[in-house]
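Only a single protein chain was left out; the remaining protein chains are all shown in position.
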Amino acid sequence: MLTKTSFQGKLNKTENLFIPFVVAGDPSPEYTIEFALRLQEQGADVLELGVPYSDPLADGPTIQRAAKRALNAGMSLRKAIQLVPELRKHGVEIPVVIFTYYNPVLQIGHQDFFNLLEENGVEGVLIPDLPFEESEEVRNMAVKKDVEFISLVAPNSDTRIQQIAEHARGFLYCVSSLGVTGGSSGMSAEALTFIKKVKEHSQVPVAVGFGISTNEDVKLVREHADGVIIGSKIIRLIEAELDVIEKGQKEEALESFTKGIQELVRD
Amino acid sequence: MLTKTSFQGKLNKTENLFIPFVVAGDPSPEYTIEFALRLQEQGADVLELGVPYSDPLADGPTIQRAAKRALNAGMSLRKAIQLVPELRKHGVEIPVVIFTYYNPVLQIGHQDFFNLLEENGVEGVLIPDLPFEESEEVRNMAVKKDVEFISLVAPNSDTRIQQIAEHARGFLYCVSSLGVTGGSSGMSAEALTFIKKVKEHSQVPVAVGFGISTNEDVKLVREHADGVIIGSKIIRLIEAELDVIEKGQKEEALESFTKGIQELVRD
Amino acid sequence: MLQAFPDIKGRFGDFGGKYVPETLMGPLQELEEALDEAMADPEFQNEYHHVLKEYAGRPTSLTYADKISEHLGGAKIYLKREDLNHTGAHKLNNAIGQALLAKRMGKEKIIAETGAGQHGVASATVAAKFGLECIVFMGEEDIRRQELNVFRMKLLGAEVVSVSSGNGTLKDATNEAIRYWVANCEDHFYLIGSVVGPHPYPRMVRDFQRIIGDESRRQFLEVEENLPDRIYACVGGGSNAMGMFYPFLQDDSALVGVEAAGKGIDTPEHAATLSKGTPGVIHGSLTYLMQDDNGQITEPYSISAGLDYPGIGPEHAHLFQTKQVRYEAVTDQEALDALKLLTQTEGIIPAIESAHALAQAFKEAGSMEADETILINLSGRGDKDMATLMEHFQEEV
Partner (left out) sequence: MLQAFPDIKGRFGDFGGKYVPETLMGPLQELEEALDEAMADPEFQNEYHHVLKEYAGRPTSLTYADKISEHLGGAKIYLKREDLNHTGAHKLNNAIGQALLAKRMGKEKIIAETGAGQHGVASATVAAKFGLECIVFMGEEDIRRQELNVFRMKLLGAEVVSVSSGNGTLKDATNEAIRYWVANCEDHFYLIGSVVGPHPYPRMVRDFQRIIGDESRRQFLEVEENLPDRIYACVGGGSNAMGMFYPFLQDDSALVGVEAAGKGIDTPEHAATLSKGTPGVIHGSLTYLMQDDNGQITEPYSISAGLDYPGIGPEHAHLFQTKQVRYEAVTDQEALDALKLLTQTEGIIPAIESAHALAQAFKEAGSMEADETILINLSGRGDKDMATLMEHFQEEV
């Protein structure tokens, strides 16, 4: 009964989702388009398009580096949103979720921000530093504009898990400390309990993202959740190609990137 | 009526005294003997034989340097006293006053110190950091051993001037801020008043010493006091010969030194 | 009766709140509950005040600066001597409060961010005193500049983590401390050094710093029988100023917060957040900050490391908006001049931070009446700034 997942009707499955994350403009807008296309080819269901920010305090060093590269290349929230029609033009059809910190949104203003999202056909938005308690106005606007406001939930969200899960739209991002310690150990009991509890209350697919970096992690998540979100690992695959990109050897870079993705998400 | 000036009967005048100061062992005991002889030749009436001390806090930089040279040459209070018979052997006949800070005296002990002075035929002792109030025991011993204990008196000795002057033996050392500002100005009124007051109470010759460094200073002091004490200037005359001494040209050094003294004390 | 801020949502009027990753919402909730419970517990209050008195050296003196008052020829100037606190600045008041709370909550590890190292030293100090482990995050650039304070923290037993992200200064160290807290919130207490960060930090830090204003008020009434006409404090994050101002908010005293104008507020090199910034979110709180058109936080500049911060506590943003406090900005040069003047007339070498408050007060004192009074919060001593001062004054002195 997953009624709240529509992404303007574009997401036609509610399980076994592959949700990759890239930073818009890392290392250039052109490459973001290319990476998005390759990810779609490899089965991505939703694209999280990260907006680079000067102070990404929910992100680790990998995404910080990506943000720095993108900022140096001139990326901004507005440009990232305007990149979405470009993605479409080049063939990206899966729903796009803009991942941005709150401050750039505030500077544009809530109303203008949602107008921009609408104008550029963005299907979702995720603001990692705008928790449930601070997001009411934004959530309401999102509903009005038919943009999915993606919520996050963490194991220590505690009594708020139910509340967050019940209000979730699009998909629900589980920030799970997976407790993956090696191939064999599987998920910790706590992690399983947590995911179970979230699923109980959620009317949207429950996707898990946090330090997922091997095919084994991916498989493990698929067993228990509706989707897997992969960020840093994808950035690292991009980083591995920077030298080749620098040399202008685009095809080689993309091919190698694609292989990395295939290896990561194969069944 | 200068009854208290005897220096064991060796000082046979009570005015127009020339009292030079040298540091024992600067730059060597041999040279101290030579300088003493030259000074006697030039009319010195009493020789102040300074004992080098690590912390000569009543002395300016010139005498500090001399003390350092003498200490480096191994001089000590005991050796300085034992230098007196050597002086005699070489012909020094004028009374010798040992000028020493109090601490070395204390280390030898009062009794032994005076025994030493007696054994070596020293006629006087001056301890710049042993003021009247602290010197009773030493003064009494000095009297017993027929050693003149030379006292100092300063313009700011104030009510104590009379007391110090009345107890003075040998000669009285006036630490006078002379107010000599140039050739013509003469002595300041305060200095004159001070010397006059000292002379009123003293039964010994009143000698003035403090920064006397030109023949003009000497003449000026002679006009008003019974004696002139010259220290730093003599040390500087010695210092001027150090290079020549270093080269072993003893006669030249002594001749040049003698000329300097002559120039300083001529009438 | 003024409305009590922050409200239940952690807001000071329009400002404040909790703009943090979801993972921190639980720990912030836990903190808020523990804080409320502790502050209402007389035993906790007693312990806090006991440590302030017997360890930190409180009450700090209220010094009548007769010579500088005479020199300026206007109002009578008093100094609240936070420089006399153990470790040399007001920072310790707050560190003590939070460390006691951490212990009470059963947390045995504390995290702190630091710029010049003052809050780092205060945190390392309370960690040693209360037997806690301590990790201090510090930008790699600041580590280079503040070698001595780094050593001091290490000697106190703290671990100093070098932060190379961003420009390697305070803002980045704070980001990194928050990130570390996100990953380790289970057993770590994050000891923030100013009235910034998500609710309940701005309130908590203010309440642990209000001892400055409470004491000042009592001391001032003892010697002058009247409250000061004007009260000055420098504003970086804003903790010494909030601590001083808060107990006077309902009085007639004019309150003046002094920001760092660096090389001038019309140049790009300053840290005058209220004078030149705009509202936005930084380090979990909606407040004023320095940012570009795209909402990217920009690098501030001030000669004083403690004011070199692109944000400001949300309560200040509120007091600015409601005009309850007047905010001014003072340049590097003005602060240095005031520092030298105080040093040579009163024998007190203030921190360069505090010298900003002095400079503004000195500007105004001369045109005040002889029966008017000024109170300046001397937030810290200048020992930590000697290297900077040597560079600037070597030729003059």
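Should a chain be cited, it is by its letter among A, B and C, assigned in written order, with residues numbered from 1 in that chain.
The criterion applied here is as follows: contacts are C-beta pairs under 8 Å (C-beta built on N, C-alpha and C of every residue); 3 or more make two chains touch, one makes a residue touch a chain.
Keep in mind it's a predicted model, so treat the numbers as computed, not measured.
K.L.:
As a test of the contact rule: which chains in view would the missing one touch?
P.N.:
Missing chain, whole complex, touching shown chains: B, C.
K.L.:
Of the residues C:Pro42, C:Gly106 or C:Gly347, which one touches the chain left out of the display?
P.N.:
C:Gly347
K.L.:
Just one of B:Leu71, B:Leu192 or B:Leu242 touches the chain that is missing; which is it?
P.N.:
B:Leu71
K.L.:
Where the complex has a chain not shown, which of B:Leu17, B:Leu83 or B:Val105 is the residue touching it?
P.N.:
B:Val105
K.L.:
Can you name the residues of chain B that touch the chain not displayed here?
P.N.:
53-61, 64, 71, 76-78, 101-108, 128-134, 152-154, 156-158, 160, 164, 175
K.L.:
Pick out the residues on chain C that sit against the missing chain.
P.N.:
53-57, 60-64, 67, 81, 83-86, 88, 124-129, 131, 148, 151-152, 154-157, 340, 343-349, 383, 386, 389-390, 393-394, 397
By our rule, only the chains that are shown with their structure count from here on.
K.L.:
From chain A, which chain is the farthest off, judged by mean CA positions?
P.N.:
B
K.L.:
Just the number, please: Cα centre separation of chain B and chain C in whole Å.
P.N.:
Between these chains, centre-to-centre, one finds 67 Å.
K.L.:
Averaging over Cα atoms per chain, report the distance between chain A and chain B in Å.
P.N.:
Spacing between the chain centres: roughly 98 Å.
K.L.:
Of all residues in chain C, which are in touch with two or more distinct other chains?
P.N.:
none
K.L.:
Provide the list of chain A residues touching at least two other chains, using ranges where the numbers run on.
P.N.:
none
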